[in-house]
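What you see is the complex with one protein chain gone and the rest in place.
Labels run A, B and C following the written order; every chain starts at residue 1.
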Amino acid sequence: MDIRVQGSPFDAGAELNAFTNKAQGAGAIVSFSGIVRDTAAGDLEKMVIEHYPGMTERAITTIAEEAQGRWNLADVLVIHRFGELSANDPIMMVATASRHRKAAFEAAEFLMDFLKSRAPFWKKEITGKDAVWVESKDHDEDALKRW
Amino acid sequence: MDIRVQGSPFDAGAELNAFTNKAQGAGAIVSFSGIVRDTAAGDLEKMVIEHYPGMTERAITTIAEEAQGRWNLADVLVIHRFGELSANDPIMMVATASRHRKAAFEAAEFLMDFLKSRAPFWKKEITGKDAVWVESKDHDEDALKRW
Amino acid sequence: MIEVMYFAWVRERIGIPRETVETNAKTVAELVEELRAREERYDVAFSDLSALRVAIDQDLTEFSASLEGAREVAFFPPMTGG
Partner (left out) sequence: MIEVMYFAWVRERIGIPRETVETNAKTVAELVEELRAREERYDVAFSDLSALRVAIDQDLTEFSASLEGAREVAFFPPMTGG
């Protein structure tokens, strides 16, 4: 299990390859990466991600351990950035390794659903005009009911 | 849409990064990679993947177009190797890009479920002792019913 | 003595990221009432509790939760990571 909360950028492709090499014998690797989207108007200057140091790592570890308990996983990776990001920067990624594709897919979706609503990150979009906290979506909270 | 059926190896991480760069504005990227697993005895000399040239590309294109019709996808990538592979080599990967993680996840799972049972590839495991065609699994056929 | 922390727009409305609070509040809800009584910026920040989440010692909890033994209480809007 590898959990990283960091201000610095990361290379999703290099991380996927390193994760795959480490999980030899797994057979099925699923990754999700979240990328900063520009605003509809195309005027995003930056996205600022605030987090709650200490609780963040704790919450992600709890979610990842829960995933490992539910599915037969060879390994789990979670990387999440905080601080200032630009449009098209990777915000975060998760990766799961398992013998079976169904387990790898389900565990990755589970991780994402819980990270969205249970890990203490908050996004703010800064444009030339204003600075707006991204609002949580009801369907993100609803997504947890599936599990 | 990028579909490649090839004998040569590929770099899943580099493909993921190239796919992500191309799909700017998508926000959510899901990838699946399938890796050659060694046998339980650890004596896999090679895996040979046979395919049906022509039909393979046709079947994968049909599956990818179906995915694009069902989900709002910015892009779809499918790479599948044939020929001789060794343990821990990547066999194939799919990647999906969408504005929303649910669509990206579902489309990737859909692609995998149909590739497994509808794209004309056959795997043979060659060990020191024998050469065995991998048998299809009932649950792979059952997985299609979900869609 | 409890360390009280604020994040995102809660931090912005209250104007500080954290403060040490002397309190006899038995629950989070009682602590919120004490804070609201202090100044308008607190009153505004806590005016709609359904828009807020709370963690005690870095675990998400409810506003009805007991503060017994609590060292750190954090208030913030629903998370938007991922």
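We take it that a residue touches a chain if its C-beta (ideal position, glycine included) is under 8 Å from a C-beta of that chain, and two chains touch if they have at least 3 such contacts.
Given the structure is predicted, the values throughout are model-derived calculations rather than measurements.
Peer 1: Give the labels of the shown chains that the missing chain contacts, considering the complete complex.
Peer 2: Taken over the complete structure, the missing chain's partners among displayed chains are B.
Peer 1: Of B:12, B:49 or B:103, which residue touches the hidden chain?
Peer 2: B:49
Peer 1: Can you list, in ascending order, the chain B residues touching the missing chain?
Peer 2: Residues of chain B in contact with the hidden chain: 34, 49-52, 54-55, 58-59, 80, 91-92, 112, 115-124, 133-136, 141.
Note that only the chains that are shown with their structure count from here on.
Peer 1: Quick one: point me to the chain whose Cα centre is farthest from that of chain C.
Peer 2: So the chain farthest away from chain C turns out to be B.
Peer 1: Cα centroid separation between chain B and chain C, in whole Å?
Peer 2: 48
Peer 1: If you average the CA atoms of chain A and of chain B, how many Å lie between those two points?
Peer 2: Each chain reduced to its C-alpha mean, chain A and chain B end up 23 Å apart.
Peer 1: Please output the residue numbers of chain A that touch at least 2 other chains, ranges allowed.
Peer 2: Residue numbers touching two or more other chains: 34, 112.
Peer 1: Where in chain C do residues touch two or more other chains at once?
Peer 2: In chain C, 82 touch at least two other chains.
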